[in-house]
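For this depiction, one protein chain was excluded, whereas all remaining protein chains were kept in their positions.
Note that the chains take the letters A and B in the order they are written out, and that residue 1 is the start of every chain.
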Amino acid sequence: MTEGVARFWREIPHRYRLLGSKCDSCGRVFFPPRVLCPECRRKGNISRVALSGKGKIYSYTIVKDGANGFERQVPYVIALIKLEEGPLVAGQIVDCSPDEVEVGKPVELVFRRVSEDGEEGIIYYGYKFRLAEEEN
Amino acid sequence: MKAGIVSYGIYIPMYRITAREIAKIWGKDPKEIENGLLIKEKSVPGIDEDTVTISVEAARNCIKRVRVDPSEIGAIFVGSESHPYAVKPTATIVGEAIGATPEMTAADYEFACKAGTAGIQTSLGLVNSGMIKYGLAIGADTAQGAPGDPLEYSASAGGAAFLIGSKDKIAEVLDTYSFTTDTPDFWRREGKAYPRHAGRFTGAPAYFKHIISASRGIMERNSIEPKEIDYVVFHQPNGKFPMRAAKLLGFEKEQYLPGIVVTQIGNTYSASSLIGLSAVLDVCNGGEKVLLTSFGSGAGSDSFLLEVTDKIVEIKDKAPKFSEFIRRKKYLSYGEYLKLSGKIKLS
Partner (left out) sequence: MRKVYVVGVGMTKFGELWERSFRDLFVEAGIRAIEDAGVDGKEIEALYIGNMSAGLLVKQEHVASLIADHSGLASLHIPATRVEGGDASGALALVQGFSSIASGMYDVVVVGGVEKMSDVMAEKASEVLATTLDQEWEAFFGMTYASAYALMAKRHMHEFGTTEEQMALVSVKNHSNGSKNPMAHFRFEVSLEKVLSSPIVSYPIKLLESHAVSDGASALVLCSEKKAKEFESPVEISGIGQASDYIALHDRDNIVSMASTIEASKRAYEMSGVKPEEVDVAEVHDCFTISEIIAIEDLGFFKKGKGGQATEDGDTEIGGKVAINTSGGLKARGHAPGATGIAQVCEIVLQLRGEAEKRQVDNAEIGLTHNLGGSGGTCVVSILRRRR
């Protein structure tokens, strides 16, 4: 085990539950959460807000040359998802063939293993997305 | 009793491998395997799935069906024989992921394939005693069979979560009854990757003795006959065992077939009988009676006599049913299956 655990541990609510933040002054929703609103800055008032995880694909890529620790998953899809609540979030789209992925398709949240600190270290769980059934 | 089932939810990974594909690799006759086990295909976890992620998905599907604030859940029990950590609970991760923490208790259970129903019994006790408002009991596994072992055709992945409480119940628990002995039919030693089993000894002295004793026990105690029960669900290590047990107890096809899920997803171990029960809840109506009997090697059975309420109709469509998990699937080659299940070691 090579990594300290606190860096992962302190993000657990955000990575497990998509807990974001909101500026009550301007109404903007942030994910990942911010402690300072980039618009209102010190005049802003930040509170916590749970996000639905429902959104649409804003852009995507099919990674063939995977990041360290993701080699077994190639090809994998990384996308920017435009969440219902406004923010964009980066994450994997899983449980599909990469050629099913298109800009604009709806997705929903899933809970998965993201990576791990080697075979003996902590397992990093968190959010990913999968294609949702189109609502007609 | 006061406590009963308030909601249920399942999760089954979308990947499948057919018995035929596995048989081909090991030089077995596919027909023989299919007919011997009555398993056509089994579910396989994705490369990023394990008992924790399956438990979370099942728990989320369970919560989705009802208006219960997760912070009101006072206890979470996850029964599995494939917890990703040997030390560090699965249940705390589930608690955090569904927003039930921190005012709750949590524990992981292990009792081969019946650790999930053990969690239900514990939750029933805690709710009945007034110690907690809701308890969440989960049975989930990513079961491993060694390559070439007969278990490889059946050991699969899935999870089921049951919310236990005393209000707005979808099923009353009329009684629960357990039958437990020390019977070494199947085990896995600490630190070993794959379980060992005692071959044909897993049948009569283990599975059948416990399933039948527990089922008879609960029926006798409640003076109820098989014909008064609408559905019966047993632990399902393969297709043959639960059907034979049902017949031995005097149940008919229309009582036991709706709860047979093993033929399509394999043996999900701690989730096996609970996914079977969920498949029954998906199709049943208020007033119907269900007998559930789990089996865990080592060995023991927990029986539950349930009476479904009218509430079932309101909630069953609010989360994916068993039939939906069966519809969405992707078949793997044996090579892909080895890669996904981490059986190929990378340097």
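The working rule: contacts are C-beta pairs under 8 Å (C-beta built on N, C-alpha and C of every residue); 3 or more make two chains touch, one makes a residue touch a chain.
Quick caveat, the model's predicted, so the values are computed rather than measured.
Trainee: When the whole complex is taken into account, which chains on show are touched by the absent chain?
Mentor: When the entire complex is considered, the left-out chain reaches A.
Trainee: What chain A residues would touch the chain not displayed?
Mentor: 7, 11, 30-32, 38, 58-70, 73, 76, 78-80, 87-92, 98, 103, 114-115, 124, 126, 128
Rule of thumb we're sticking to: only the chains that are shown with their structure count from here on.
Trainee: Where on chain A is chain B touching in the complex?
Mentor: Contacts found on chain A: 12-13, 16-17, 50, 71-73, 94-95, 110-114, 123, 125, 128.
Trainee: Please name which positions on chain B make contact with chain A in the complex.
Mentor: Its residues touching chain A are 14, 46-50, 52-53, 56-57, 60, 84-85, 93, 96-99, 330, 339, 346.
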